[in-house]
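For reference, the structure is listed below as C-alpha cells.
What you see is the complex with one protein chain gone and the rest in place.
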Amino acid sequence: MIAPLHTLVAALAADTTPQGTAWLPPAASNIAQSVDPMFYAINWICYIFFFGILAALVYFVVKYRVRKGQAFRSDGPLHHLPLETSWAVVPLLIVIVIFYIGFRDFLNISTPPKNAYVVQVTAQKWAWNFKYPNGATSDDLYVPAGRPVQLTMRASDVLHCCYIPDFRVKKDLVPGRYSYLWFQADDVSGQNPHNLFCTEYCGTGHSTMNRKVHVLAQEDFDAWLVEQSQWLDKIPEEELFFRAGPKIYARCQQCHSLDGTKGIGPSWKGLWSRVHGGEGSNEKFGDGSTYASLIGPGKKYATPEDYLRNSILNPGSELVGGYGNAMPSFKGQLNDKAIDAVIGMMQHLDDFDPKTGKYLKEAPAAPKVSMK
Amino acid sequence: MTTIDASRPIDLASRPDNYLTHTRGFLSWALTLDHKRIGVMYMAAVLVSFFVGGVFALLVRTELLTPGQTIPGVTADVYNQFFTLHGAIMVFLVIIPSIPAALGNFVLPIMLGAKDVAFPRLNLGSFYLWLAGAAFTLVSLAMGGFDTGWTFYTPYSTTTTTGGVIPVLFGVFILGFSSIFTGMNFVVTVHKLRPPGMTWFRMPLFLWAIYATAIIQVLATPVLAITLMLVVIERTINIGIFDPSMGGDPVLFQHFFWFYSHPAVYIMILPAMGIISELISVHAHRHIFGYKFIALSSIAIAIFSFLVWGHHMFTSGQSPLMNTLFSLISFSVAIPSAVKVFNWLTTLYKGNISLTTPMWYALSFMVLFTIGGLTGIHLATLNTDVHLHDTYFVVAHFHYVMMGSALIGMIGGLHHWWPKMTGKMYSEKLGTAACIIIFIGFNVTFFTQFYLGAKGMPRRYYDYLPEYQTYHVISTIGSYIMASGFFLTAYCLLSSLYSGRKAAANPWGGGSLEWQCTSPPPHDNFAVQPSVGDCYDFRALRWDETTQGYVNDPALAAEAARNPLH
Partner (left out) sequence: MTRRLRPRLHEIRSTDRTKDLAVSTLHTSQATAHEAHGHDAHGHGDHAKYPFLQHHFDTPAHQFDSAKLGMWLFLATEVLFFGGLFVAYAVLRSRFPEVFSYASHYLDTLMGGVNTCVLILSSLTMALAVRFAQTNRTKAMVWCLVLTFMGAVGFMVIKYFEYSHKIHEHLVWGKSFYVPPPDQAGAEEAKVISTAPAPAPVALTVANPAAPSVASLVSTPPVEASAIKPAAAAPGGLASVREQATAEGLPVADNDPAFAHPSMHLADPKMPANTHLFFAIYYCMTGLHGIHVLAGMVMLAWLIWRGARGDFNSNYFTPVDVGGLYWHIVDLVWIFLFPLFYLIH
C-alpha cells in the first residue's frame, strides 16, 4: 500500500534524473519520450481506480461489519441495470482511448525511418555481434547521437531478444528471419552507457548476454568506426596471437575454459597436445574416432590447423565425446586472420593467464588500439 | 423460497454415515467413484505439488538475493531448471487442477443437487492421468531435468541438451487429457444432472464459473496436446515444422502454445472468481449484487479468452495488424473483469459482513486481483508493452493474477469448504493471521517486482546488474514472509483435523445446496431430493448457538416468502 503512494509523490515531482524517474529508467531515446507519458498516464488511471476500490472496500467492511447473533439487514440492492451498464461502458471507453494512443505510437515504433543508420546485429548463444556498414564489428553497440538508428537483427541458433531499457525498445530475434528495431538517441552517453539485455530465454548464458550501448557524437562515432574497422589489419602477423587472440577469446570463454575446467565445450587446455598426437590424442569423439585417427597426412584433416579451423567453422562435424552439438558456426563471423589469431593463442596457451586469458609475457610496445 | 428445511437435523441422527466413513481401506479410496473422495485426493495431491513448487520458488528467490551465485552449487544451469520446474509444477500440476479438479469435484455435484458427476469412472481416470503426468515429471527429473522454461519455446526446447524434456512433454500431454476429461465431465454434469428446479439462472455463481472453465478446458487443451507432440516429434526425428533451418517456423509454436496457454490463464482465474462470488455473498450474508452480470461475464471471459493469445507475442515479430487486433481484444477482457469487481464491491454495500477467514481471503483477492488486472492495462497497451514485455513487470503481473488471485481464491475456497469436507472447524484466529501474513508477504514479494520490471530487469535471469539488488533483496524477504504464512495455514488446517471442533452443517450461513447436507456429506450427498430456491437469499437463516451454525428459521422463512426479493 505504501509503494504506490511513494510512487505517486515521485511521479508528481516527475524529476528526470540520470537514474530515471521513480518507475522508469532514464529516458534516452525519442521512443522513450512518447512511451513514458503513456506509462504514467496509465499509472494514474490505475491509482484512481485502485484507491477508489480500496477506499470503498475498507469503508464497506468497517461500516457493514456485524457480529455473530446480530440481526441481519436485507435492504441492499439486488441489481441496478444503469449502474452495472455504466461500469461496463466507462472502462470500455477508457481502454479504447488507451488502446488508440498506444497503437498510434506503436506504429511509429515499428516503422524504421528510411534514412536510418543501419547496424547489423547477430545474436547467438550467448553473445551479441554488431556490424557496421564499413565492416567494423563490436561486442558493445555503438551508435551515433542525433540520428535514427536501425538494428537489422537475426539469430543464429535459438530465439533471442534485444532490449534496451533506456530506449524503451525491444524485439525478438528469430532464427530464419530478419527483424528490425529502431530508435534515435539524442544525448551522448559518455560515462553512463545504456544497458542492452537479452530478454528471450536462451539457456545457460542468458543472464550474462548483456552488453552496453554507447551513444557517441557523430564525429567521435566516425573516428571510432574507422579505428574499429582496421584494428585487426594493423596487427602484424607475428603479434596476432597475443594482441588479437585474447580479444577474440572473449567470445569463446563462455564455453571454453583455459584452465581445464569442463564447460559447455571442452577446455582449450591441452588442446594443442591433443591435436598434435601428444597427450590426450586418443580421446574419443562421439562417433568413436580419436584425434589421432582424424588428424595427420592422408587422414580427414591433413594438419591440426585444418582440424581446428573446421571446428570453428563447422563445429558440428566432429563432437568431442561427452559434449553436445551446442556451438554455433563462426562462418562469416571470424575471417582468416581472426582464426589464425585464435589458433595462435591455442598454440601459446601457456603464455596466457588461465583464468582471465590475459597475455602474461611482456608485449612489445604496440600501436594503440581499442576493441571496446 | 426457503432453502434450508427445518426438518433437516434429523439427517444427523438417521444417517450417521458420511462419505469419509462410508467404506474403509486403501482400495476403497484408490478405486472410489465418489466425486467427494476423488476431490479430496486431488486436493491432497495438488497441495503436495504446491509445496514442491513452492520450494523451487523459494530456491529461485534465495538464489536471486545477490548477483551471481548465491546458493553454493546452484549454477546458471541449475537455476534454469529451478525456475522451469517452479513454473511447470505450479501451472500444470497445481493451479490448473486446483479449483476445478479438487474443489470443483468436491463441491460441484453437491451444489448442483446431483448425486455424482456424469461420468464417475472417467473422473477417477482423470485423477490417475494426473498422477501419471506427475510421475512423468518426476521421471524427467531423474533423466536430467529440463531447462526450457514452462513455455517450451522452440527452437530452444528442440535443441537443449537436458535429458528430461521428452518425458515432461509427455507428462504435460497426459495432464492435458486429465484436464480435458474433467472439463467434459463438468459440462455434461451441469447440462444433464441439474435436479428439477435448478434452472440455469438459479445455479450458484461458482457453478457458472466452473462451467465456463470446463468449456475452455475442453476446447483449448487439445491444441496444446498436439503442439507438445509436435515438439516431441521434432526432438526425436527432426521433422522440421518448427525448425527454421529446415524451412519451418518457430513462431508457429508460439501461436499454438498461447492459443492454449492464454485460455489456460482463465482456466486458472475463472473458478477463483466463482469462489469469490460465493465467499463474498455468504460471508457478507447479503444477496449477491447483479447475479446475471456476474454469470454472463464468466461466459464472456471464456469467449474472449480464445481471441487474445497474440498479446504474448507483441515483440515476436508478428505483423502490426495482428498486434493491433490482439491489443484491442485484450482490452475487452477488462470489461467483464471490471464488472465482476464492481459487483462484488456493491455486494458488500449494505451487507452483514462477518470477518471470517474465508472473507479475509476474499478481500485479499479483491485487492490483489485489482492490482493484477490494472497492471494488465500497461501490458495490453502496445507501446508500453514493448518496454515491459519479458521483464519482471510481467512476472509481477501474472503472479498477482495467477497466485494472488487464482491461488488465494483456491485457498479461500478451501477454508470455506473445509468444514464441509472434513467436518471440522479450524481456528479462525490462526487462519486469519495466516491470511494477513500471506497478503503482506505477497505484496512485498511481487509489488517490488513491478519496480524491477519497469526499471528494465529481464525475467529468467540468473545473474543481474548490481543496481537491481535492493529490489531483489526486498522481494526475497517478502517470499519468506509469504512462505511462513503458508506454513501457518497448513498448521491451522491440519491441526483442526485432530483438535478442531465439530462443524455444523451450515457454519457460515450459506444458501447453496451443499450447506443442506451434513458436514461431512453422506455418501450419495442427498438423502432426499433437495429443494432449490434462490441460493443467495439468506433471510431465512438464523444463528444457532447450540450447533454453532446457521439453521433455517420457519418464522423467518415465512416472512421472507411474504416479501419476495425480486
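A and B label the chains in the order they appear, each numbered from 1.
Just so it is clear, contacts are C-beta pairs under 8 Å (C-beta built on N, C-alpha and C of every residue); 3 or more make two chains touch, one makes a residue touch a chain.
These numbers were taken from a predicted model, which means no experiment stands behind them.
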{"item": "Option touching the unshown chain, where B:I233, B:A490 or B:L556 are the choices", "value": "B:I233"}
{"item": "Residue among A:K63, A:R104, A:K262 or A:K331 touching the omitted chain", "value": "A:K331"}
{"item": "Touch with the omitted chain, as defined above, among A:W44, A:Y59, A:Y100 or A:Y178", "value": "A:Y178"}
{"item": "Touching residues (missing chain, whole complex) on chain B", "value": "5-7, 109, 114-120, 122, 155, 180, 183-185, 187-188, 191-193, 195-197, 218-223, 225-227, 230, 233, 237-241, 243-249, 252, 256, 524, 526-529, 531-532"}
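Here, only the chains that are shown with their structure count from here on.
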{"item": "Footprint of chain A on chain B - complex, ascending", "value": "76-77, 80, 147, 149, 153, 155-156, 159-161, 244-245, 249-251, 284-287, 289-293, 315-317, 320, 323-324, 327-328, 331-332, 334-336, 338-339, 341-343, 345-355, 363, 366-367, 370-371, 374-375, 377-378, 380-387, 389-391, 443, 447-448, 451, 454-456, 458-465, 538-539, 541, 543, 545, 565-566"}
{"item": "List of chain A residues in touch with chain B within their complex", "value": "1, 3, 20, 23-25, 31, 34-35, 38-39, 42-43, 45-46, 49-50, 53-54, 56-57, 60-61, 64-66, 68-70, 72-80, 83-84, 87-88, 91-92, 95-96, 98-99, 101-103, 105-107, 109-110, 157-159, 161, 163, 165-166, 168-172, 174-177, 179, 195, 197-208, 210, 324, 326"}
